[in-house]
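One structure coming up, written as structure tokens, with questions to follow.
The complex appears here minus one protein chain, its other protein chains still in place.
Labels run A and B following the written order; every chain starts at residue 1.
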Amino acid sequence: MTMLRAERVTLGYGRRAVVHDVTLDITEGGVGLIGESGSGKTTLARAFLGLLTPMSGNIWYGDQTLKKADLRKFRKDVQPVFQAEALDPRMRIGTSIAEGLPRSARSRVGELLEQVGLDPDLAARRPHQLSGGQRQRVVIARALAVGPRLLILDEPTSALDVTVQARILDLLASLDTERLLITHNLAVVERLCRTSHVLFAGRVVESGPTADLLAAPAHPYTKALRDAVPRLGGAPPEARGRTEAVPAPSGCPYRLRCPLAAPECERPPALRDLGGRQAACHRAEEVLT
Amino acid sequence: MTEAAPAEVRLRRTLPRIPDRFAALGAVLIVLIVLAAIFAPWLAPYPADQLNPVEAVRPPSGAHWFGTDQVGRDVLTRVLYGGRTSLFIAVAVLAASSAVGVTLGVVAGYAGGWVRDVIMRITDVFLAFPALLLSLALAMVLQPSVNTVILALAVTWWPWYARLAAASAASIATRGYVDAARCLGVPAPRIVLRHVLPNSLTPVLVQLSLDAGGVLLISAALSYLGLGAQEPTAEWGLMVQEGQTLFTTNWWVAMFPGLAIMVTAFAFNVLGEGLRNALDHRSGGARRERAEPASAEAAARVVK
Partner (left out) sequence: MIEVRDLKVRYGARVVADVPELDVGEGECVAIVGESGSGKSTTLLSLLGLTQDAEISGHVRVCGVDVLTASPRRLREIRGARAALVMQSPQAALSPATRLGVLMRRALKLHGVGTAPSAGGTPDEIMDRAVEAVMLDREILRRYPHEISGGQAQRFAIALAIALGAEVILADEPTSALDVTVQAEVVAVLRGLREERGLALLLVSHDLALVSTIADRVLVMKDGAVVESGPAARVLAEPSHPYTRELLEALP
């Protein structure tokens, strides 16, 4: 059984929904949530962390909804890893990490710093005295302090230099926890997540094993995302479609950007099963071939 | 690990910091003025409030550097003692209004929702009170006195701090470290005290310094109108009022307390401006400066 599951959740701020009717399991082996800015991926992450109450639908924690669940236990089980900026600038590193520890366990700060590959002496420093990579490690150490079973990683490396990013990814891959990784970077997902979901305009447009998704996308948006990533020595990515086109208010939200848009796309496509994966596209079969 | 200290930090450390000369001047002036007020009893050449009708309205001289007033009191002595009253009013007003304003503002900003709506509407009501009219009303109901001035100004001043703190706290509340603390199960009051409050204070400190001059001016105005400090208390605004009838013939009676008000207000203002610039600079101001020449027009503007 999966530890955390979103069931038909609609999320938003005020009355405006940004995530629509999403159902998603956090399964074993790492789950990736891929999307561009404004796709609703961070909003969904906040709901999984219990920081945002769904407008409709439920977040299930084991066999209970998050509303009824034992929050103390939930907080120990599920921890976020935000970007390196997520440290209080006025607080010493050690104090930040100790925030989640009971008073009696404060001595574990040094141990946690070592676990993420940092010198325990850094505990006395403040965030601005550390590099971006070191700060990101501290953010990870703080999350690990309570012994979580699931880490929710929100763009944990996108602000870092490539060489630092590579080492942080090594660290994350070596941790013995489940993970939900939110990113716009397909290459990172490939490395850390067995399953992936692609989000467009607050809707899941494709789900499936990461390797399959990248090898042969079934949704035109997944394909556009994959093809836009520059490859070393590869052909320059083709720029097609108008990325500034707003999501369509009715029918398939992607249709105004889609090179395959057809009259049938004015009907909203449902997430369909395509053998081992799902895609919300009327013409998924054509995309696949 | 080769993740060395960030180059940006190293770079900034090696950059020569250009001191803000005006702000430094402001800080020095304020220190001097405060010291003068504190040590007035020792510095003043004459006992406070010593009347000497024989020596009335004498121009500045070796014996009386700032001259004497209508009843022969030494103006320098009065200006030194007046600083105590005027600065006390400013400090008391700012302390009271920032304590109330920041508390309510931080709660409103962090809690959001209906809590914020209620607090901010109350704030709006108080903002609508004209400071001078309220002081008039209070002076009529109570006695016109230093305390009345403090009360009247604090009542009309705190909403500005509430607004400022609310905006600041609302932005802090969205930071990753606040979310992280919530995910660790840290109780809300502790999050507010440990994270939100300390990180919201920066703009408040700047505003306090900028406001000090303003409070000084308004409290002087209230005293000038007879709504504040009363004879024989030495207070700068009151002294200007007493001296104004003589101004054309005996300028020094009103001039020196007036100058004291001006210099002090100026010092607080430049210090506040300097603080604001320094803090803006630290919180990404430098990056904004660099980003400016992005467009051709902006680049042209920079070199103009």
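Criterion: a residue touches a chain if its C-beta (ideal position, glycine included) is under 8 Å from a C-beta of that chain, and two chains touch if they have at least 3 such contacts.
Remember, it's a predicted structure, so these values are computed and weren't measured experimentally.
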Touching the absent chain when the full complex is considered, from A:Leu71, A:Ala124, A:Val229 or A:Ala262: A:Val229
Residues from subunit A at the interface with the omitted partner, ascending: 36-37, 132, 161-166, 169, 184-188, 190-191, 224-225, 227-239, 241, 243-244
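Criterion: only the chains that are shown with their structure count from here on.
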Centre-of-Cα separation between subunit B and subunit A, whole angstrom: 46
Subunit A-facing residues of subunit B, complex: 1-6, 9, 175-177, 179-186, 194-195, 198-199
For the subunit A and subunit B complex, residues of the former touching the latter: 46, 49-51, 71-72, 75, 78-80, 82-83, 85-91, 96, 99-100, 117-118, 128-134, 139, 142-143, 145-146, 163-164, 167
